[in-house]
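Working notes, beginning with the structure itself.
A single protein chain has been removed from this complex, and every other one stays in its place.
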Amino acid sequence: MTTREISYSEAIREAMAIALDSDPAVILMGEDIGTYGGAFQVTLDLIDRYGPERVMDTPISELGGAGVAVGAALTGLKPIFEFQFSDFAALAMEQIVNQAAKLRYMLGGEASVPVVFRMPAGSGTGAAAQHSQSLEAWFGHVPGLKVVQPSTPEDAKGLLLAALADPDPVLIFEHKLLYKMKGPVPEGAYTTPIGKARIARAGRDVTIVAGAIMLHRALEAAEKLAAEGIDAEVIDLRSIRPIDHETILASVRRTGRLMVVYEGVKSYGVGAEISAMVAESDAFDYLEAPILRLGGAEAPIPYNPDLERVAVPQTDGIEAAARSLVRGEV
Amino acid sequence: MTTREISYSEAIREAMAIALDSDPAVILMGEDIGTYGGAFQVTLDLIDRYGPERVMDTPISELGGAGVAVGAALTGLKPIFEFQFSDFAALAMEQIVNQAAKLRYMLGGEASVPVVFRMPAGSGTGAAAQHSQSLEAWFGHVPGLKVVQPSTPEDAKGLLLAALADPDPVLIFEHKLLYKMKGPVPEGAYTTPIGKARIARAGRDVTIVAGAIMLHRALEAAEKLAAEGIDAEVIDLRSIRPIDHETILASVRRTGRLMVVYEGVKSYGVGAEISAMVAESDAFDYLEAPILRLGGAEAPIPYNPDLERVAVPQTDGIEAAARSLVRGEV
Amino acid sequence: MADPDNRPFAIRQYAPDQLREALRRMYLIRRFEEGAEQSYMRGLIHGTMHLSIGQEASAMASCIELSDQDKITSTHRGHGHCIAKGADVGRMFAEFFGKETGYCHGRGGSMHIADVKTGNLGANGIVGGGIPIAVGAALSAKKLGRPDVTICFFGDGANNEGAFHEALNMAAIWKLPVIFICENNKYGMSTPAAYATAVPNIADRAAAYAMPGVTVDGNDFSAVAEAVHNAIARARAGEGPSLIENLTYRWRGHSKSDRNRYRTKEEIEDWIAKDPILRFRAELITHGILDEAEAGAIEAAAAEAVEQGIEFAKQSPAPSVTDVTRYVYAEA
Partner (left out) sequence: MADPDNRPFAIRQYAPDQLREALRRMYLIRRFEEGAEQSYMRGLIHGTMHLSIGQEASAMASCIELSDQDKITSTHRGHGHCIAKGADVGRMFAEFFGKETGYCHGRGGSMHIADVKTGNLGANGIVGGGIPIAVGAALSAKKLGRPDVTICFFGDGANNEGAFHEALNMAAIWKLPVIFICENNKYGMSTPAAYATAVPNIADRAAAYAMPGVTVDGNDFSAVAEAVHNAIARARAGEGPSLIENLTYRWRGHSKSDRNRYRTKEEIEDWIAKDPILRFRAELITHGILDEAEAGAIEAAAAEAVEQGIEFAKQSPAPSVTDVTRYVYAEA
């Protein structure tokens, strides 16, 4: 397979085009995904290529729209539903959580809801408290859902195609700041398995688990730490539900130190689960230091750009925290 | 103050009556809270005593109803809004999370939303997947909210009165199986501070943190363990946001072992936060064993009563887990 | 015999066999729910349930023209819809008894009773939860070029949910083959529709979606059948959705915990006098579709089927507790 450099949003678009080409049951739904091309221009020209019958603009009706997608998935279609901002999924929790996630179980396995929800998430765009949240932990808490969070263009495409092949509902948290980021992406169809983390940088001194934009900040921090002789292993979490316990535990057993970096609010966030999962495992015995979490501030995302910046982990903070952890200062 | 034995739901009702008597700004809102007395008969005869102007039946409109309560709280009223089942808050996440929780912050401190949401929660009633959830961790993840979970009639009353006195939105998770449970409750007005845990049973060998119905199961388990010489300390969590770090950490420093018992789905649940909070604190150095979580199964709540029972921690499971933890078998 | 044109719609429209089968299913619904009620009192069923006794004409007349390819979405008060759509009462009882042979393998119970094979996408514990789902099912039919229609049942209480509004609007703008059937039994739990809903008739709200809206006597089999027949024709012709309001009444309390404080005994008795099954039975006899003896036989057969269903359910095995996480995800 040839590999080219394309952006995260191009990779997602390419995955959608492959799906639309190969499966007549696939449709796209969402607000302004047609002519407008989506708030983040991810669907861009798909309406020109596939027409409004396959690329459906929905009214501003998140609960109903998600519910229509659920009902369609239950009866033969494979909808990819874009929330314009993942914050608006707060309007559709009932359909995502009470319906999509539970239908197979409530119906004793007699039904399947192969729907994909695309969730543009995260802060850093100056859009303030209602347009900048990182709510993935909520969905991690819901059996019946799968939740992924691609950090690279390659995974953005591979995870979307994996989600479409999955018979159960999958939520994809796409980080807004990554849409324009470029990276190598194979042509054609391939899937990135849901539930598998990836060692993005091997190292011996500390394990840093991170996803989405935080992966890149963690990698940057790791490079800086390398200059001072600290060798961090950086794991790209990729999948929030299910979590790849084995990859993380094996790493902690090697490094003896764990730090989790995530953008969501620190308490009750993704890092809490990963920390707790390690603390109750046999890897506990390998821990040489407390498990550090670097998460978002206990505040809504503020508008002022300096406040917004300090509200979530940045590279320098990751670097400093990892250094203290390795030096035994925590 | 005289103390009598009354039930958890009587205690809640008494708190509401005190509030209605003492503050004309207090109103009750909710579905069928009037003549019907509420799905769990918590409001019972309050409509007869205070009339439909103070005890307002709402249409079946959770999002709108919660939003009306938020707008009312913003402009002078102090609404106590009952969700008939906390599962239905999934319909109102937008008003609870995007509005109530964030308004003060988004408006730079210029607004206050003193609303109380009552959330009947938990399984054990045979009501299956959409009427049995324990979603408190979701709200714990949201800055701007306070979240409490009374385990006793006394706290049910005291925390409701504290919530009403609080200028910020408070969610009270009431466990359905506790409504009929009796306990000593002081007469008259008093508040139980939000954010303070309580040592329900002192012990030296292991700290068990639990809330709501799980507290009672943990206490039962502790009694059984006492017979075999295991002395468990049981902490009534009471407050999910904020968490009383100090009480928990001090206990772990004494016992060296921690187990968290909660009914919500295990992963990304309340136990994850408590475990992670301890694992990153100085109490980490006192830990003699992994931190155990006993949470709900990774499944929706099933209908069949035997399945339903095994889907959440029970006394025998708590007992067995604590025993293994103390004996170093984990 | 009366001039054929003056006979009720159902008599004109459906074959005698169809009409007899409709009566049979209505009795089956009634006896099933009575059987469920008794089983509940005997402790064979736990949790709660919502009985539709008194509403059988609405369920059956709405479903009479549907095939297994056509879909329905149902509600917490869904036993009638399920039987009208063709489910087997044995598997239904098995579900209520929490057995592995139940339609949901004991995971769902009354509030999630479904039979996907006969097109019943399920009862729903969330008021209004099934409305967008029905629109989605209609979208599938349209996009995949299938002729199915979807019937979406909901109560008067549900019409104040945002989901109702969003779903009806989308069905209308996309002209989807879905029929919204509001079973207005005057109360959402204890709350009168007259208090909770700003308009006198729920069908008035059709105007907000530029779709036809009619209010019919929901205890009149023929009136319901005619309204639904027209709506189905419209849907299959690609002309879009309709809203039908069936005025009816539940004889029993809202659920097992109801003290009936919000309505009078007289009101209940008035409505019991309007029994939709007796009315339909009399109509069939009047028009010579069957005689008293045949009607009695149908009634007895329904009772017998219910007895057998209960027996089947009792004999059935319970799920294994080790399977608590089975069916959460597709099996690999």
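Letters are used for the chains, namely A, B and C, taken in the order the chains are written, and counting of residues starts over at 1 for each.
We adopt the following convention: a residue touches a chain if its C-beta (ideal position, glycine included) is under 8 Å from a C-beta of that chain, and two chains touch if they have at least 3 such contacts.
Worth saying up front: this structure is predicted, and the values here are computed from it rather than measured.
K.L.:
List the displayed chains that the omitted chain touches in the full complex.
P.N.:
A, B, C
K.L.:
Touching the left-out chain: which of C:Tyr103, C:Tyr187, C:Tyr209 or C:Phe280?
P.N.:
C:Tyr209
K.L.:
Sort through A:Glu10, A:Glu31, A:Asp236 or A:Glu263 and give me the one touching the missing partner chain.
P.N.:
A:Glu31
K.L.:
Taking the full complex into account, find the residue in C:Lys143, C:His165 or C:Arg234 that is in contact with the omitted chain.
P.N.:
C:His165
K.L.:
I need the residue numbers on chain B that touch the omitted chain, in ascending order.
P.N.:
24-25, 27, 53, 58-59, 61, 63-77, 94-95, 98-99, 103-112, 143-144, 146, 166-168
K.L.:
Given the full complex, what residues of chain A touch the hidden partner chain?
P.N.:
Spelled out for chain A, the touching residues are 31-32, 34-37, 39, 41, 57, 59-64, 87-88, 91, 125-131, 297-300, 302-307, 309-311.
K.L.:
Which parts of chain C are in contact with the chain that was left out?
P.N.:
For chain C, the residues touching the absent chain are 160-166, 168-169, 172-173, 195-200, 204-205, 207-211.
By our rule, only the chains that are shown with their structure count from here on.
K.L.:
Centre to centre, by mean C-alpha position, how many angstrom separate chain A and chain C?
P.N.:
About 41 Å separates the centre of chain A from that of chain C.
K.L.:
I'd like the Å distance between the centres of chain B and chain C, where a centre is the mean of that chain's Cα atoms.
P.N.:
37
K.L.:
Residues of chain C that touch two or more other chains: which are they?
P.N.:
Within chain C, residues 104, 106-108, 112, 124-126, 129, 162, 325, 328 contact more than one other chain.
K.L.:
For chain A, which residues are shared contacts with two or more other chains?
P.N.:
Where chain A meets two or more other chains at a single residue, that happens at 63, 94, 98, 105-106, 143-144.
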